[in-house]
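With one protein chain removed, the remaining protein chains of the complex are shown where they sit.
So, subunit A:
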Amino acid sequence: MSSTAKKKGFGATIWDYLTTVDHKKIAILYLLAGTLFFVIGGIEAMLIRIQLAKPDNDFVSAGLFNEIITMHGTTMIFLAAMPLLFAFMNAVVPLQIGARDVAFPFLNSLGFWLFFWGGIFLNLSWFLGGAPDAGWTSYASLSLASAGHGIDFYAVGLQIAGAGTLISGINFIVTIVNMRAPGMTFMRMPLMTWTTFIASALILFAFPPLTIGLFFLIFDRMFGSNFFDHTMGGNTIIWEHLFWIFGHPEVYILVLPAFGIYSEIIPVFARKRLFGYSSMVFATILIGFLGFMVWAHHMFTVGLGATANAIFAIATMAIAVPTGMKVFNWLCTMWGGSIKVTTPMLYALGFIPSFVAGGVTGVMQAAAPVDYQLHDSYFIVAHFHYVIVGGIVLALLAATHFYWPIMFNRMLNETLGKITFVFFFIGFHLTFFIQHFLGLMGMPRRVFTYLPNQGLDTFNLISTVGAFFMAIGVILLVINVIITSIKGQPCGRDPWGDGRTLEWAIPQPIPFYNFKQTPLVRGLDTFWIEKMEGNKEGMSYAEPISDIHMPNNSFIPFVMVIGLFVAGFGALYNQDADKPWSLVALIVGLAITLGAMIVRSLKDDLGYHIHKEDLLNDKGGNE
């Protein structure tokens, strides 16, 4: 993507990306793969809305509908929203803290390939006998009873992808703790870095319960154990707890980086420093903590008893406090600022009311008696889409426009961006606002059709029309990306003109070693401070120019993951009597992974140095 890099053949480029350990290239990989799965999940969403557009519709069958809703939810959460956030975290966080790469570049690459092949594994279920059909929550009694291999694909695919997420999360924690530039104290870290840090901590604590739950499910379905089968002494509720102990923090894993993105965008375009920085940090940490104390609010109707329900209801309502602090801080940041309404800012402006609406319905459901009425109705669907689309997807679209210059040295077309926003924003509210009322009128979620003349017909049609508006918005964004990559001009450093943090201070195209000299951070909003003092270079330096140590590219992560991918098929088909090859696949797959790990352990890979002389010449170390 860098314009100074010499032209390489197509094959060489592919090989470069297969073996890369550079956080900027891995960010691009995450962006591409996340977009692929976002489109797949989006197509599934369109199929759902077409099926529900009119009563008694037979566009898809009931069984296929279950598979589509399951895959829509699973794909959007695990394979679209998370990787797209990881794309921006990878692209921006090391630059924001003045690091040359993440702490473990090899693991960064491994994390990406685990997510990617896990996602491919999950989606191959469509072609291999049917997708999972027990909902994205895959409650155990239902999922154990599901025929075919759908649920097996779910369990194994998410296990592989989840390992990748856990690895990436740990990587970011270590990076942010250890790799900050001199002067970058914790309380000078930009909010994007803070939220990435807290979200990574949540990943660290939340993914192990999911891993355990998925292993129980894998053993129950494929290897004859009975963790969830109550007729054999198991307990089906354990799955629900394990899933939601993971599942609720997962919501915050997604939304905290989104908050971080808004907290970067709003000060830049309000041209004021972030209001209440330390309260923002405090609120982020508090949301992270409380996120672990509320999982049972997804299970009010399970019958935990009034005391348990009351405790979890109160804890849930408490989360509204730090979230409210954040909303007011964003509003106060804009208050009195000289606001420039660019595309990213437009998304940020649209986000605040949309997310507040989602939050308010969340507090409504936190009241357990009300939840008994709302549970499993379209009101719930409306609520979490307001949070996820209104909070996270708007953040992803905003970040796409905002950080495109950092990632590709090009600006996306602003006019087209604003048109995209209008279509997407109107479509989003059209689709989901009316679903609140569908829920209140009694339409249950996860139904594949409904009878006519129950008062549901018009509202469902309006909702479907809204979904098409959103689809138009996404298509416009894709067109924007294509136009920009063909005709776009290099935009240079700080293209928005008001960048505040370190990532905007780096000359474009960003050299592969990021910083020729490690910067010295002299306060919050480093770049802004340097600009205000008339520093044309945008940075003060903490060290003289000297040799830079860089990691070598490696193909080993890819091989490791291919081994797990093969082993996954082995485990999955192990229960079929007519597939004796499955055991071979399981053993060979694990052997490949283990072999790759042994090679990695025994073969010294010490990286290389970029020499001072090469850094000082015109090409700045670029070969």
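Quick note on the criterion: contacts are C-beta pairs under 8 Å (C-beta built on N, C-alpha and C of every residue); 3 or more make two chains touch, one makes a residue touch a chain; residues count from 1.
Simple rule for what comes next: contacts and distances are computed from a predicted model.
Missing chain, UniProt protein name, picked from "Molybdopterin synthase subunit MoaD", "ABC-type quaternary amine transporter", "Cytochrome B6" or "Calcineurin-like phosphoesterase domain-containing protein": "Cytochrome B6".
Touch with the chain omitted from the figure is made, among A:18, A:64 or A:304, by A:304. Touch with the chain that is not drawn comes from one residue among A:12, A:32, A:62 or A:177, which is A:177.
Within the complete assembly, A:296 is the residue of A:122, A:296 or A:412 that touches the hidden chain. Interface residues of subunit A facing the missing partner chain: 100, 173, 177, 201, 204-205, 209, 235, 237-238, 241, 245, 289, 292-293, 296, 304-305, 308, 518, 543-544, 546-549.
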